[in-house]
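With one protein chain removed, the remaining protein chains of the complex are shown where they sit.
Showing subunit A:
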Amino acid sequence: MTATAGRPILEAEGVARQFGRFVALGGVDLALEAGEKRALIGPNGAGKSTFINVVGGQLAASAGTIRLDGRDVTGLQPHQLARSGLGRTFQISRTYRQMSVRENLVAAYLVARGHGYSLSRGRLRALAAEAEALLERVGIAGLAERPADDISHGDRKRLEFAMVLAGEPRLLLLDEPTAGMGLKERHELMDLVAEEASGRGLTLLFVEHDIDVVFRIADRITVMARGQVFAEGTADEIAADREVQRIYLGEGH
């Protein structure tokens, strides 16, 4: 690992996860510098999503330590991690399908601001303008009244991203943010993600299969294979790595 200035915002040490006898993660070490954009790539079954789920608290680690801003957060519940500044999207975007796009975002704001249990409707009015502005920024303001179930897959990804931004996270985990999207949509969404991350000084860890997207966005790339970190480096380093080409880039190219 390269030594860079500043303290890592996320440090994973020997993070392992087993499902019965199947080892999904066999001791992953990974550190993210504050503000960097890191792509997590690797063939299917490499353990990328499992790693994201362990860091996000959706899955418990079988072994290892995870530190957020230097604080040991291993074993914390997702809502505790979210309050510590971790935001995430899911591989299959999770939104409140029967609620309108606006309500989805308002719900996210309420939770983020600690008003989830409030009985005051004034809180809702106070958030309306903010929600509107954020919908505008992610480009779905025109869909505000529509149920989340009713909008396109890509727009739902944008909505989920906005919901995460509402929580003002410092670390953002995106699990295949562009899965199932067309080429153009995909680039537009990731440009938006990169822009918001840079503008807000967020640290980004994203799982991505589209190599063009990865090279376009990521400062650094971590390659996983079979539950291990296989290689790590800048885009150029990874592109030049023969072994990586063999196990990953060669496939399907």
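Rule of thumb we're sticking to: a contact is a pair of C-beta atoms (placed from the backbone, for glycine too) under 8 Å apart; a residue touches a chain by one contact, two chains touch by 3 or more; residues count from 1.
Rule of thumb we're sticking to: contacts and distances are computed from a predicted model.
*Asks:* Given the options "Amino acid/amide ABC transporter membrane protein 2, HAAT family", "ATP synthase subunit b", "Phenylalanine--tRNA ligase alpha subunit" or "RnfABCDGE type electron transport complex subunit D", which would UniProt use as the protein name of the unshown chain?
*Replies:* "Amino acid/amide ABC transporter membrane protein 2, HAAT family"
*Asks:* Tell me which residue among A:Pro8, A:Gly42, A:Gly167 or A:Gly227 touches the hidden chain in the full complex.
*Replies:* Spelled out, the listed residue whose C-beta touches the missing chain is A:Gly167.
*Asks:* Out of A:Ala107, A:Val207 or A:Val223, which is the one that touches the chain we can't see?
*Replies:* Only one of A:Ala107, A:Val207 or A:Val223 touches the chain omitted from view, namely A:Ala107.
*Asks:* In the whole complex, what residues of subunit A lie against the chain that is missing from view?
*Replies:* 56, 58, 77-79, 82-83, 87-88, 90, 94-100, 103, 106-108, 110-112, 115-121, 123-124, 160, 163-164, 166-167
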